[in-house]
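The other protein chains are all here in position, but one chain of the complex has been omitted.
Moving on to chain A:
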């Protein structure tokens, strides 16, 4: 069983919803990332999603675009992100880490080289935003051969056929994009999310995380009632941006914000029982 599957199994046994923070690797500088990852775990993160900077992040809103630009300006590339994960693993071998990014840096490194290096760094999975299953056969095969989970997005526009197809290639979990839009978009409608999740669960035998539009403890708690995992990205990255000039404060400050989400999520699940 993969580390991600195991983590979800444990949470399920405890009737808890997973909390998955997203941060961009190397934002605002590479020295911040590993201490921040540890702080996230301390604050209750179950899985960490680490953004791999790319020059043209077409699925991301302004907050994560700017994070990407800060990281790229510091020279943080895919190889550096793998090195950051390896460093994180020196102290934490329990928390699953999923890389989230775009295909081109992986193409340039080569699928096999990437899979080998990710495996060596003890990465658990990857979510490549611009690779639908139609284009991903070789990538999926290569990554799975190296023990990596391939997380896929599902969207409000996904048809039942697409949901089934994605369910058949995804592993670890699937990530439901709760709104039509880019990362950091607003207007999360919990009832609508719940209806879509029912449709997804009927076709996909994997945990379902929900992200995009989770801004605070209240939205996190609402989503926790229906999802297997709450994914929060832009709300964290926005706070990181505000502290970019004093990066030494980032791990503590982001950690306490995440802890408030953890409390809200756990409270919601208890209330729902």
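As a working rule, a residue touches a chain if its C-beta (ideal position, glycine included) is under 8 Å from a C-beta of that chain, and two chains touch if they have at least 3 such contacts; residues count from 1.
Note that contacts and distances are computed from a predicted model.
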Quiz item: Going by UniProt, what is the name of the one chain that was not included in the view, given "Sulfur-oxidizing protein SoxX", "Tryptophan synthase beta chain", "tRNA threonylcarbamoyladenosine biosynthesis protein TsaE" or "Molybdopterin-dependent oxidoreductase"?
Solution: "Tryptophan synthase beta chain"
Quiz item: In the complete assembly, which of A:43, A:129 or A:148 touches the absent chain?
Solution: A:129
Exercise. For the chain that's not shown, point to the residue among A:154, A:240 or A:268 touching it.
Key: A:154
Quiz item: Just one of A:40, A:166, A:188 or A:221 touches the chain that is missing; which is it?
Solution: A:166
Quiz prompt | Which of A:19, A:106, A:121 or A:237 contacts the chain that the document leaves out | solution = A:106
Self-check item: Residue among A:25, A:78, A:140 or A:208 that touches the chain left out of view
Solution: A:78
Quiz item: Can you name the residues of chain A that touch the chain not displayed here?
Solution: 54-62, 65-66, 69, 72, 77-79, 102-109, 129-132, 134-135, 152-159, 162, 166, 177, 180-182, 185
